[in-house]
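Of the protein chains in this complex, one is absent; all others appear in place.
Chain IDs A and B follow the sequence of writing; residue 1 opens each chain.
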Amino acid sequence: MIRLVPRAEPSTAWTIATPILAVLLTMIAGGLMFAALGKDPFESIRTIFWDPLFHPQFAGYSRPQLLVKAGPLILIAIGLSLGFRAGVWNIGAEGQYIVGALAGAGTALALYPLEAWWIFPLAVLIGALGGWAWAMIPALLKTRFRTNEILVSLLLVYVAEALLASMSLGLMRNPEGGGFPGSRNLARWEPTANAELIGGTGMHWGVLTAFLAVIAAYVLLTRHIRGFHLRLAGQSPRAARFAGVEPNRLVIFCLGVSGALAGLAGIFEVTGPAGQISIDFNVGYGFTAIIVAFLGRLHPVGILLAGLLMALTYIGGELAQLMLGLPAAAIQAFQGMLLFFLLAVDVLTNYRLRLGAVA
Amino acid sequence: MSGIDPILLLAALMVGSTPILLAAIGELVVEKSGVLNLGVEGMMITGAICGFAVAVETGSPTLGFLGAAAGGAALALLFGVLTQFLLSNQVATGLALTLFGLGLSALIGQAYIGVRPPPTPRVDLGPLTDLPVVGRVIFGHDFMVYVSLALVVAVWWILRRTRAGLILRAVGENHDAAHALGYRVVLVRLAAILFGGACAGLGGAYLSLIRVPQWTEGMTAGAGWIALAIVVFSGWRPFGVLVGAYLFGGVSVLQLNLQAAGVAVPVELLSMSPYLITILVLVVMSSRSRTALGAPASLGKAFHATT
Partner (left out) sequence: MTGAALLSVEGVTKAYPGVVANDDVSFSVAPGEVHALLGENGAGKSTLVKSIYGLVQPDSGRMTLHGQPYAPATPHDARRGGVAMVFQHFSLFEALDVAENVALGMENPPPLRQLARRIAEVSQAYGLPLDPGRTVGHLSAGERQRVEIVRCLLQNPRLLIMDEPTSVLTPQEVEILFATLRRLAAEGTAILYISHKLQEILALCDAATILRQGRVVATCDPRESTARELAELMVGGTLQTPTRETAEPGAVLLEVRSLSLAPANAFGTALRDVSFEVRRGEVLGIGGVAGNGQDELLAALSGERRASAEAIRLEGRAIGDAPPPERRRLGLLAAPEERLGHAAAPDMTLTENAVLSAAARMNLTRHGFLRWRAARDYAGRIISAFDVRTSGPGAAARSLSGGNLQKFVIGREVLQRPEVLVVNQPTWGVDAQAAAQVRQALLDLAAQGAAIVVISQDLDELMEIADRFAALNEGRLSPPRPARGLSVEEIGLMMGGAHDMETAHVA
């Protein structure tokens, strides 16, 4: 029988080792899953984790994709991680992402065909505001009525999706689009194009913002009293009150920041890689970012690495779909598995495993 | 409005409510034991595809429902092992369960897109079905409608009237005290989690086998989350769950009928309405005091016997 013995202090070594262990375990379990689907497990794993970066034929296309995909994941996950650290559970980032994109894109489209340099910055600002405002709904309901923010933020995702459908079929539809759903292409319109900053790297304004967010979050959490209070509130709510933290302000702050960052991710995506508002321009970054946040152990640097890793599984997954006919759903299950293994091995950080008889 | 037949609407309400009712009554038991499982959506969709696959392969809807219960419980077991033995965070694990369940079900479901499941027969209640109005509204449904109602009564009876129910409530109320008195907190909770998973699985299968009936990816569309909200709405009382589920079933059936009848309300607004109304009800319920509503005091807290 295995017993868990609490450690006097969380183990620093295991804090770093557990995500790596979780990735290895996921590769093994995922390999078994791929084998069960009749694919060569080694080839599948190699296609997902190696080929996007080093395949002589495909790497040229897929390497820049790494930053393109990691950018929004990191941006959203950084915001979520602040809340998760404080015990504020925003799981509706997908909705805030959509609304941010709609708000920003809507502003830009309303100005069409004006040619002005300030349209892009304005759209970005309005995008952040849109995400922020959408996140304020659960925040205000939580602070005023103690309504569970998990349920409200999540339910609002479905509302946002309905809103997106309505917009891309109605108000924002491209009048010159021949009746097809979807808006004008913002990436191909000079005043809003969120183009690559350095050719061939995939680096666009959103990726840059994500990197800045990583640095800002790091400074906040390790150097600033506000970040200290945020961590304190998550670990010991009563001690936080004793220290003088106002729980309501913290809820507003955490949901506000994560909403705004998700909104930013949305507007950068819709003016760049996605190009237009369409009924399914969102591909679930808001949900995958939850995995990224946990995989990165809610630490900014960890999230940076986890975002890159998760982006790799996306691109590798597409490659595996193309080359091996691996179903897209298998990649989704694979990502879910990763989170499971991480949560499972997490126990090693705070507990020692001991073999011994228990009566 | 002429296109809507009130009797058919009420009958459809019972069918439309059953998936949420099943999932919510299971989650109620889980939460009563002090565990918050946010993976209802994932367990429902897993149940939906497991039930669908088993029913299609065997031709038996009954076996399908059993398979759905097993599938939901299997996923719940994963949650139980992680949260109860490996002491992982319940919120994070529940979310993981949902994300994983969505992927897994899509994977299993690939072979079943466009397939029609074997029909689930209606229960023949003889003369009752022939009663005017009531006959068509209440009697003459498939057996799962009655199973779900029986489950509500059974859960109420067990929680209120039996020692097992008393122990379950005690564990949810104060796990340290329950442990000090010699009750196996972890095992009680594991049993509740499995029950919750099985119920969510049944709810999902009801969608894929009866309500829709076919398999599409992500077909639960938030029903699991609404079930979680209904548990809050109910004040952790079984009959409150029944009222809540039927209320929300009513709203979604009504909005679908309104859409079909071509009422002059934007379709998107109608399809948002179940979610918006859920939020509204959550707000109303949560502005009341927590304990007065019967929320278990240990809800969501991890238990590790230190001695």
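Throughout what follows, a contact is a pair of C-beta atoms (placed from the backbone, for glycine too) under 8 Å apart; a residue touches a chain by one contact, two chains touch by 3 or more.
Just so you know, these numbers come straight off a predicted model, no measurement behind them.
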| item | value |
| --- | --- |
| Touch partners, limited to displayed chains, of the chain removed from view | A, B |
| Selected from B:Ala11, B:Ala170 or B:Leu207 as touching the chain missing from the view | B:Ala170 |
| Listed residues A:Ala243, A:Leu322 or A:Leu353, member touching the removed chain | A:Ala243 |
| Sites on subunit A contacted by the missing partner chain, in the whole complex | 5, 8-10, 223-226, 228, 231-232, 235-236, 238-239, 241-244, 246, 358-359 |
| Where the missing chain touches subunit B, by residue | 163, 166-167, 169-170, 173-174, 176-183, 289-292, 294, 296-297, 307 |
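Convention: only the chains that are shown with their structure count from here on.
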| item | value |
| --- | --- |
| Centre-to-centre distance between subunit B and subunit A (centres being mean Cα positions), rounded to whole Å | 28 |
| Parts of subunit A lying in touch with subunit B, wherever the complex brings them together | 4, 6, 37, 84, 89, 91, 141, 144-148, 150-152, 154-159, 162-163, 165-166, 287, 290-291, 294, 327-337, 339-340, 343-344, 346-347, 350-351 |
| Subunit A-touching residues of subunit B, taken from the complex the two chains share | 38, 78, 82, 86-89, 91-93, 95-96, 99-107, 109-110, 217, 221-222, 225-226, 228-229, 232, 266-269, 271-272, 275-276, 278-279, 282-283, 286-287, 290, 304, 306 |
